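As you look at this complex, bear in mind that one protein chain is not there, while each of the others sits in place.
This part shows chain A:
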Amino acid sequence: MTDVLAITDHRRGELRDISYEIITAGRELADETGGDLHLAVISGTVDEFAEKLDRDGVDAIHTVDYGEEFNHGVYSQAVTQLYDELAPQYVLAPNSVNGLDYAPAVANELDLPIVTDAVGLETDGDTLAVTREMFGGKVETTTELEGEAIVTIRSAEWPVAEGTGDAAIDAFDVEIDEGALGSTVTGFEEVGGGDVDISEADVLVSVGRGIEEEDNIPIIEELADALDATVSSSRPIVDNGWLPKNRQVGQSGKVVTPDVYIAIGISGAVQHVAGMKGSDTIVAINTDPNAPIMDIADYAIHDDLFDVVPALTETFE
């Protein structure tokens, strides 16, 4: 039991980036265990996907040709059967919305420990040390476990695997119990849209929880007006209904790449950072000098936004 099995992720006909990142994570782990790296690609155009996934370091790719889109019942059954067949030491899955919709079920079914949202992995062959965050990124921790395990890995923590590999590609003969599939995906819908596309903006004035209440949003809008910029936000602002969904930057919102991103009262949760780290210049205004946003900001003001933002607006009026 030294091999690593990594499960890839795709949606609406496209492999997601995490599928190439998980190859890198899986290869590193397989090098430490001295085993092989097996990939699985489940549902959709699996043969086409397998060709794309055949990158450096992949030893085998198992295709499960069943269904078109993600269904957690199919994934759970397929991964469980792959585990029984391949007997890997570690199973890696994406810490994506879909990964979290089947990996815990597989862990429970197989009676394996699960550690989620890993940002680092290390093993001496027996003990697995997983680095993960707690308290919204304020601390990092190491958790250890012995023996086999399932780990979900955070996106964008490992580089995407490059190069062309020489993997053995085989069709895995899965037996899906259709009677056990109690959920059905009936469609997809894009959310947001509407008046503004924040992903096209050159300058974003982005507001977070630090704004405290809806009545304070106008001070952000006044700044955006003065700068001829667009207003965007972190998740809690949209959850509270203070701005529409199409303004949300982040993993579950839009990915933005403006010239300048001014993060006001935004702490910088990982889900938010995922959506804006590609901005050319990042400015953070936040009273907390230890907020995670400071790790990716180019410029920072550690002060009260209610003092700084009106003063800034005034300089342009």
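By our rule, a contact is a pair of C-beta atoms (placed from the backbone, for glycine too) under 8 Å apart; a residue touches a chain by one contact, two chains touch by 3 or more; residues count from 1.
Criterion: contacts and distances are computed from a predicted model.
S.K.: Missing chain, UniProt name, options "CRISPR-associated exonuclease Cas4", "Electron transfer flavoprotein, beta subunit", "Branched-chain amino acid ABC transporter permease" or "Aspartate carbamoyltransferase regulatory chain": which is it?
M.R.: Per the UniProt record, that chain is "Electron transfer flavoprotein, beta subunit".
S.K.: Per the definition of touch given earlier, which of A:H38, A:H62 or A:R235 contacts the omitted chain?
M.R.: Answer from the full complex: A:R235 touches the omitted chain.
S.K.: Determine which one of A:H38, A:R55, A:H72 or A:H272 touches the chain that has been left out.
M.R.: If we include the chain that is not displayed, A:H72 is the one touching it.
S.K.: Touching the hidden chain in the full complex, which residues of chain A are there? Just list them.
M.R.: 11, 70, 72, 76, 95-98, 100-105, 107-109, 111, 113-117, 129, 132-147, 149, 152, 182-192, 202-203, 226-229, 235-236, 238-241, 245-246, 248, 251-255, 259-260, 262, 281, 283-284, 287-291, 294-304, 307-309, 311-312, 314-316
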